[in-house]
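This report concerns only the one structure given below.
Every protein chain of the complex appears in place save one, which is left out.
Then we have chain A:
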Amino acid sequence: MIGAALGALLSHWTRRPFQLLTLVIGLATATALWSGVQAINAQARQSYADAANRLGEADLPVIEARGGGDLAQARFIALRRAGWQVAPIIEGQLASGDTAILLIGIDPLSMPPGRLPGGAGFGAEPGAGLDADFLAPPGVLLTGPETASQLEGALPVPVRAAEGMAEGRAYADIGIAQRLLNRPGRIDRMLVTGPGSLGAPSLERIAPDLAQRRPSGEDDALGRLTDSFHLNLTAFGLLAFAVGLFIVRGAIGLAFEQRRPVFRTLRALGVSRNALLGLLAAELAALALVSGAAGMGLGYLLAGLLLPDVAATLRGLYGAQVEGALSIRPAWWLAGLAIALAGTALAAAGSFWQVARLPLLAPAQPRAWALASRKLLRGQQLAALALAAAAIALALWGSGLIAGFALLGAALLAAALLLPSILQGALALGARTARGVVQDWFWADTRQQVPGLSLALMALLLALSANIGVGTMVSSFRLTFTGWLDQRLAAELYVTAPDAETAARMREYLAPRTGAILPIVQAEARIDGQPGAIYGVADHATYRRNWPLLGSVPGVWDRIAAGGSVLINEQLSRRAGLVPGDKIDLPGGRFNIAGIYSDYGNPAPQVMMGLTRFESEFPEVPQLRFALRVPPEAAADLARALRAQFGLGDDAVVDQAAVKALSLAIFERTFTVTAALNVLTLSVAGLAILTSLLTLGTMRLPQLAPVWSLGLTRARLARLELTRAILLAAITFLAAVPTGLLLAWVLLSIINVEAFGWRLPMHVFPGDWLRLGVLSLLAAALASLWPSIRIARTPPSDLLKVFANER
């Protein structure tokens, strides 16, 4: 019985291979977009985890300064003498040419076995088998092979590649790292590597200014910082998956509708309800697995294509290193197939419910896709209203990134569910303008097609809204960012000296040749419990006039120059809830917050203090970088002269235009992935329209034949079919504009603030909408071209069959 019944069910697909292809393409595309994004995220997270776990920081307690900042190495010695088992760590960015790495200094003798960076030079026992090169000057930097080749010959210390080491990170003995980072005698924190000796005094007693942080994998700063970026990617993957599911829902719904008579016949001939449902479930599960596997392959290719851009973005934004090669993980395959099955189940749930409730003796004619859909329309309206109410509630009372995305999802789904009503309303209005019987029929027939096309049009609405929303966000960001760069990069030249002695000579040389020499100094510190940076800023008109302040107290720059006040970036302000007038604890004491500045492209907390105060708090930080104020026309000559005079490389003297170009390039690359997903989502929506029109094509004959018999030519009917698709796409586009703007607002005002810590003003770009509108109409015209041509070429004998009893 099973074989015969399954054969009858499957024969539907062999007779309608295009419908099968639609289902497979829809599911494969949806799975590909989702699993591709997941593969990228998994690869990035694996890289972070590898890096974070290298020293076991994810599961060992850490001792650090209570107010942030670094520590004297003597503190480590004192704790060891008191009986504490601790290991010192120092870390900092080390730049060489185009390559910047995170240098981590460790003391291999105090690190426990198994916690040392893997690879050459280390044995299983602490201190045993250590490579003498690692400990003795000039020392060795251990890093991944790719980073090692980039750094070869660029540092005063030999660099050695070690298998299994993370790229972008290098390990060195702590003494060598201190020298390379210009922080002699300093450490950042200590790992608690084991229980203290009996009678060891408590930390509160011997070092009340130090705090012990409990281990937590999720406390990994890099993971936390990049979580928001990955959540953004996941949301886009989910949106693309949802758009793909509309195709799947359409294909499954149509297949079930067309097979209603078969279901009834099977039941009448002795297939029980449960057996029928079981067979249908098996059929769909098989299709889902095949399509899902194809989608996983596509997703893997997609991830491979997008990963370099994502890696560049993560490096540019967060300094996070992600390996460029994608590795295949069994969990990823299983999750991908599971999502394909779950998506199919979701898309087929409604159809299954109908089959389960299908009365054996009910009229079994295909209903031409729920033409009697007034009830369905009312249900959709109610669901849309409920979702809109949920979105409003989330906007008013929700908080956090998840709530932001939930708001986004609810608003988009509400708009999609409302679309059929909007289309019906617009077409009813259009019908009032009808002149003549053909136009009358055209409007009425178009309204009749809405239920059948509504799923594809909903997918188009989602894709267009996402395009408008994300496009508006990116363009607003670009406009704000370029303006911000103009303010922030006010100096004409930026120069970096290789060492303190050259820097001093350079200042002497530059003094008569420039309007101002503004040192750029920076110290890494923990601010508000997170790794961040403190900058020293000179008291100069360049900052007073240009620095992009979002809010400040009166006399802000005088207060900064006086040393007791600081400026903080917007990210820190939002995260810690700090406003001008509040106070903040920093290394060196408690400071007043005099102002907040915008700081795009950086999720970490940042503080600016007066240069004089900075010098007294961080005397060990050398002044190697300077911003130079010169007449713009003299900048190029001075840059050349500086390079010649001090033997500097191109990277050491950079003009404003080059810095801006670099910053904008990083910015553009950040959104490459988003743009790619946008285009893919729109393509999927176009595909949804094409497949819907083609699959509905066969049902059109009984509707078109009477009109043809009354005197309309097939060519005219085909032209009207084309017009209908364009008209529906145009109305959908008009509905997508406000939806897209709402999406942009949510992204700019809620998601970005939660994810990155900055809020951007929203700008609108009607030119972009126009371009997208034309594109969507073209896509609709293209999608309906083939079905229209098929109508134009329908043999009269096929049309006549509609009137014969033999059809």
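Before moving on, here are some points about what is shown:
The rule is simple: a contact is a pair of C-beta atoms (placed from the backbone, for glycine too) under 8 Å apart; a residue touches a chain by one contact, two chains touch by 3 or more; residues count from 1.
As a convention for this text, contacts and distances are computed from a predicted model.
The unshown chain of the complex is recorded in UniProt as "ABC transporter nucleotide bindingATPase protein", chosen from "ABC transporter nucleotide bindingATPase protein", "Phospholipid/cholesterol/gamma-HCH transport system permease protein", "Carboxyltransferase domain-containing protein" or "histidine kinase". Within the set A:265, A:399 or A:645, the residue that contacts the chain not displayed is A:265.
Counting over the whole complex, chain A has residues 1, 3-5, 7-8, 11-12, 14-16, 261-262, 264-265, 267-275, 360-361, 364, 805-807 touching the chain that is not drawn.
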